[in-house]
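Apart from one protein chain that is not included, each protein chain of the complex appears where it belongs.
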Amino acid sequence: MLYFINDYMEGAHPQILQRLIETNMEKTPGYGTDDYCETAREKIRAACSCPDAQVWFLAGGTQTNATVIDSVLAGYEGVIAAKTGHISTHEAGAIEASGHKVLELEQSGGKISAQAVREYLKSFYADGTYEHMVTPGMVYISHPTEYGTLYTKDELRAMSEVCREYKIPLYMDGARLGYGLAAETDVTLADIANYCEAFYIGGTKVGALFGEAVVFTPRLKVPRFFTRMKQHGALVAKGRLLGLQFDTLFTDDLYINISAHAVRLAVKLKQAFVQKGYRLFIDSPTNQQFVVLSPQKLAELEQHAAFGVWEKLNKDEIVVRFATSWATDEDDVDKLISLL
Amino acid sequence: MLYFINDYMEGAHPQILQRLIETNMEKTPGYGTDDYCETAREKIRAACSCPDAQVWFLAGGTQTNATVIDSVLAGYEGVIAAKTGHISTHEAGAIEASGHKVLELEQSGGKISAQAVREYLKSFYADGTYEHMVTPGMVYISHPTEYGTLYTKDELRAMSEVCREYKIPLYMDGARLGYGLAAETDVTLADIANYCEAFYIGGTKVGALFGEAVVFTPRLKVPRFFTRMKQHGALVAKGRLLGLQFDTLFTDDLYINISAHAVRLAVKLKQAFVQKGYRLFIDSPTNQQFVVLSPQKLAELEQHAAFGVWEKLNKDEIVVRFATSWATDEDDVDKLISLL
Amino acid sequence: MLYFINDYMEGAHPQILQRLIETNMEKTPGYGTDDYCETAREKIRAACSCPDAQVWFLAGGTQTNATVIDSVLAGYEGVIAAKTGHISTHEAGAIEASGHKVLELEQSGGKISAQAVREYLKSFYADGTYEHMVTPGMVYISHPTEYGTLYTKDELRAMSEVCREYKIPLYMDGARLGYGLAAETDVTLADIANYCEAFYIGGTKVGALFGEAVVFTPRLKVPRFFTRMKQHGALVAKGRLLGLQFDTLFTDDLYINISAHAVRLAVKLKQAFVQKGYRLFIDSPTNQQFVVLSPQKLAELEQHAAFGVWEKLNKDEIVVRFATSWATDEDDVDKLISLL
Partner (left out) sequence: MLYFINDYMEGAHPQILQRLIETNMEKTPGYGTDDYCETAREKIRAACSCPDAQVWFLAGGTQTNATVIDSVLAGYEGVIAAKTGHISTHEAGAIEASGHKVLELEQSGGKISAQAVREYLKSFYADGTYEHMVTPGMVYISHPTEYGTLYTKDELRAMSEVCREYKIPLYMDGARLGYGLAAETDVTLADIANYCEAFYIGGTKVGALFGEAVVFTPRLKVPRFFTRMKQHGALVAKGRLLGLQFDTLFTDDLYINISAHAVRLAVKLKQAFVQKGYRLFIDSPTNQQFVVLSPQKLAELEQHAAFGVWEKLNKDEIVVRFATSWATDEDDVDKLISLL
């Protein structure tokens, strides 16, 4: 069986595992106060060209979104997001469970536009009854999106301008950020730190056993985030496990290099699909590829490969997702291509 | 420096690490649906003599308490706990953040008595205004407690009787359960599954990199716990990491054996303290030892050893905590003893 | 100035005020345990042909929605509602503040269709990842809707069938229920009690100083609603004020009669608009009328009348709302008509 079902099927990148083995019996203080966390923070600040950023390590994505959003918003505020955003759909209401409404906007290719956000904010404040409504207090985007697409630098800048005009922070969910940075894109980590007030660098899907690194730029004040992490059950006792993993990922560009591998294989797969006459559901430059299959082809491929069945467009067309990762074997990609 | 500061300073027990290494590149489905989780569940059910228990794996203790308690309680219910209970003090209000009051009772040695719980419940329902108050919907105990003490089998049975009389579940926080089971005690895992409706078996402090195993006995129905875990940010994507660790811990009694090591060294240390004339703050049979030191002795010991400063009783007496763990080296204990 | 801006500009219907005056110095027990509440409950049960209904009195609409929905839903559940529903828009996130997501569906004339709800539920459970998502636990409709429209008996029956098929309760927000019952409609209070599991009968907008009566049919179990009301700040100390008002409204059909007055005047106004060539934005049979005005006409009318400016369709067309109520003077309606 060829596995393309998601990007978190394996353990950790061997270099990370090696560090965990080497340091296993070391004794360190808990809760992220150890030296490995500190060096990881330094490396992340450097990679973001943001020397004064606050960097925090959490265990998983939903936890990170819920903790960050709840910590940044006031009680009367909600968060603007795409209808297809992860927080809107697949986090079991974690944002609402902490008291905040997700203000859902229509999306295109998983993205929301600065224009749509501006119109939302403008018409919100133009409404004489706005004080009866949930105040938009933050914009949430994911990059890559749920559909593998990326914001361009211009799009990010435009979104940032809207947010700053309305004095609300821009927050980026980077669960798959590595695959976004390693794709064909004009957006760098420094750009992200420049345009977003907060974001997280995903580890779980990009080489770590588990772990996400939250970056708060100095433009955003988040008091007592440590306490908030504890309150949200997001404070890892053996914090050094997270520090070690991110320290490794941000040494010698490992994070980008292993992401580039996944992206190269995904693009190779995409090109094969196109060449063989399949219709792309969306043209994704990253590690997730969404393709339209006939029911027959789907049934046929399922004999040999595991992948995600996304959406039934009509009786003849089904959208499926193939995901590569840092761990994908090129042989498997080639075998899959041979089956198309 | 000799380290006795807590029981989560190191990584994982070597056998666990070995399993993680061996399985690192295997591809498994996510979120605890893999085979390792399944075998771990079976082994835990067997160890608890509770073949119909539901078993779930979460990443950390505060997260586990918050998710379990919020999932079990109705919105109008609170949880009875000792004033010194972990949920009452050191979880940053995680229980209240999910909407529930912690109903705090006076404790003795970290424990609450069945008698005190019965009186609380009796006087609650005797109060004509009880419908204006938070309904007690669960009893929370920890075993070992924050002070290292243990409930006896009789005490557990009595607590269970009160809970069943009032039809509320008894929940045990077992962050350090191994050290409780391996101590001199008449309480077994099967007893716990018999007297408690829910409990968790701590991994983070007992040999795992991270992870706690929640056990729901068939006497307690908890609908959609999977969704609740997701909502609380407690669902681990690479769930097999948790399954593998607990599978290892529950193979060939590893969990008990490594706990017994920690307990033996803690008792050795306790006896040395007693022999040398120190006053125990509390007589703990488990891996945490609370001793009274003079300021001079404290200052002297701090030159050579790291331990926890708990509480200042008066100007001449300070309570400190020494914790051993599965990873403690007997040499370190002997060196510490030689310094007393 | 002619006032048509909303239906809560005045105090109470004179008969209600009279009862408050007559009983002012009587001494009654608090929190809805008095005899006036009890007779009001009986009269409401009779009016609903639902002798076993639970009836509770709360002070206002948002409070009622939040308390009912939070009390009925489990923590992992959300509530399906129209995008334009009051809980979706104008309750400042009260539902989310108690931890529940509002699952918003597209609407037509303020209504959602049984068909749309069925499709939502069907595709929810067909989605392999549904356990990662908020479980739909209730359907919320308002009747009349935010646009003054009404569900037909067939539509209610169809909605009820979907809800029962999926075992979730149907809840009706009846903030303006009187105006719905007194309009041209085939839906009676008994039908509502038959098709909905819970609903509330609005008093604030229909003759009371303040107050809403929640009806739980025996098909829905809501444990400890009294405590939930207290917890939500919705328990009125001098509960007899609510009992007295609803007792009066449900004596000699006062509730329907005063509603019929408002509806007759609203329909008279609607017909005048139509006759004079104005376009209705929506054809409402109840006390709220939505009409399209030109900017010139709007400016002209605003000199003489107060009404709600709803939405700018384009530069030449603006939607406005005229509301009548039990307190509207027919002279004012005639004067307004003469200005059209």
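Of note:
Going in written order, the chains are labelled A, B and C, and every chain counts its residues from 1.
By our rule, a residue touches a chain if its C-beta (ideal position, glycine included) is under 8 Å from a C-beta of that chain, and two chains touch if they have at least 3 such contacts.
Keep in mind it's a predicted model, so treat the numbers as computed, not measured.
For the chain left out of this panel, the touching residue among B:16, B:59 or B:92 is B:92. Check A:99, A:203, A:233 or A:285 against the missing chain and you find that the one touching it is A:99. One chain is missing from the display, and on chain B it is touched by residues 75-76, 78, 89-93, 96-102, 104, 128-129, 131-134, 309.
As for the chain not pictured, it touches chain A at residues 70-71, 74-76, 98-99, 131-133, 135, 223-224, 226-228, 230-231, 235. Take chain C: the residues that touch the chain left off the picture are 3, 5-6, 8-12, 14, 17, 20-21, 23-30, 59-64, 66-67, 91-94, 97-98, 204-205, 209-210, 227-228, 230-238, 241, 327.
Here, only the chains that are shown with their structure count from here on.
For the self-contact between chain A and chain B, the two sides draw on mostly identical residue numbers; the shared fraction is above half.
The distance from the centre of chain B to the centre of chain C, each centre being the mean of the chain's C-alpha atoms, comes to 50 Å.
In terms of their C-alpha centroids, the spacing between chain A and chain C amounts to 41 Å.
Inter-chain centre distance (chain A to chain B, centres taken as mean C-alpha positions): 33 Å. Among the residues of chain C, those in touch with two or more other chains are 75-76, 98-99, 131-133.
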